[in-house]
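Quick one: structure below, then a few questions.
A single protein chain has been removed from this complex, and every other one stays in its place.
Each chain carries a letter (A and B) given by its place in the written order, and its residues are counted from 1.
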Amino acid sequence: MATFEVFGRRKWDAPMEHVGILHAPDAEAALVLARETHFRHDEGVEYAVCPSEHFHTQDPTLLERQVDISYRLQSGYSGFRDKREAARQAADARGRSDLRERPVPRRHGGEV
Amino acid sequence: MADLALPDLSTPRSQVLLAIADDALISGHRASHWTGVAPSLEEDLAFSTIAQAGINHADLWYQLVLDGTVDDVSAGVDALGLGREPEAYRHAIVCERPPRDFAYTLARHWVLDRFEAIRLASLAASTDPEVAALSVKLLHEHRYHLEHAQLWFDRLVRGGDEAADRLRDGFTQVLPEALGLFEPVEDEDQAVADGLLPVGHARLRERWLESAAPLLEQAGLADLVPAVDAAVPDEAAFGRRGCHTDDFVVDVWPEMTRLYREHPGARW
Partner (left out) sequence: MSATSTSDPVREEEFLAALDAGHRVEPFEWMPDTYRTLNIKFIEMHANSEIMGALPEREWIARAPTLKRKRSLAAKVQDEVGHAHLIYRVAESLGRPRRAMYEDLIAGTGRFHNVFHYPTYTWGDVACIGFLVDGAAIVTQRALLDTSYAPYARVMKRVVAEESLHYRHGEDIMLALAAGTDEQFEMLQEAVNRWWEPIMHFFGTAVPAEEDPMIRWGVKGRSNEASRQEWLNTYVPKMWDMGIDTPDPKLAYDPDTGWWDYTEPDWDRLAQIVKGEPTEATASRLYWRQLLHRHHAWVHDIVLGPEPATAA
């Protein structure tokens, strides 16, 4: 008997998530048994199993952060209203304000 | 940056902090070489983080050098990081060496990060509370660097004759030059007496040797362990006093600082 880790996908576009374990003699049996062990309430659209002995867990403290890494995140960028205004004023000073008068789509500059 | 009044960089405090910051910046700059060209995509991502950490940590140390003397902290940081003449940089020469091959890069990574962890651990007891606090923070982040360095150290040692030979070549180049890390900055005695730098660089060398030697010996590299009293080779000496090789003066420094220097006072 061995322990298997069970992973399932809730929706076709969702990532595989860990949903639990089960005991089974081998992977083939684990695949059959996982259905009613973990997905009997329609919890997913796809699942997979992996022997627990091949499932390695990292010490979670390795992910703890003490140094600010917001430069890697969207939150690290701000103040765009002011920055755009500064660029407009610079454009005016360079005599380039006429570019702003050209027709553009009504809802332009769609943010990503 | 004429209008930017930087603090006195000749004080023992400034010199100590610049040594730490410059080590981080220049080794981070060199680590960024592997971005997009590392031997695997996974390693590419790992080395980029190591490069970013170097740049980021340098920024944080430069902020302590500024010590609140300038209003525009970012401009002050850049004046320190990118605005000094080559002879004003205080990093050890081993940091400025090109990445050479991946084995050399890994050997240097292993040496530098073990050294940095030991220096940070001692700085955690600094009498300067900001220095102590930052050291504790960065020490935490260094754990990943140490684990990453040890990971490849172990695998290259066991990775067959060619890998082991190349790692040996890497250490043969890096270990003698690494002794330059332990040279004192100007007036370091004063910084030690003040408790800013609780353990001087010379004593850090003993600690580093104690921690590194057994691992090198187990890896069959005992013959490369520097003697307790080995001198720093001439070509890697006095980085902490601003002597640098062409690897910095001709290679790193002009490329790293040109854009900044060409547009004085510009904002980017």
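Note that a contact is a pair of C-beta atoms (placed from the backbone, for glycine too) under 8 Å apart; a residue touches a chain by one contact, two chains touch by 3 or more.
Worth saying up front: this structure is predicted, and the values here are computed from it rather than measured.
Checked against the full complex, the candidates B:16, B:64 or B:77 give a single residue touching the omitted chain, namely B:77.
Touch with the chain that is not drawn comes from one residue among B:58, B:107, B:123 or B:138, which is B:58.
For chain A, the residues in touch with the chain missing from this view are 12-15, 46, 71-74, 76-77, 80, 83-84, 86-92, 94, 96-97, 99-100, 102-106, 108-112. If you put the missing chain back, the residues of chain B touching it would be 25, 29, 32-33, 35-37, 39-45, 48-49, 51-52, 55-56, 58-59, 62, 74, 77-78, 81-82, 101-103, 152, 155-156, 159, 162-163, 166, 255-256, 258-260, 263, 266-268.
Operating definition for what follows: only the chains that are shown with their structure count from here on.
Rounded to whole angstrom units, the spacing between the C-alpha centres of chain A and chain B is 34.
Per the touch definition, chain A reaches chain B in the complex via residues 62, 64-67, 69, 71-72.
On chain B, the positions that touch chain A within their shared complex are 52-53, 56-57, 60, 136-138, 140-141, 143-144, 147.
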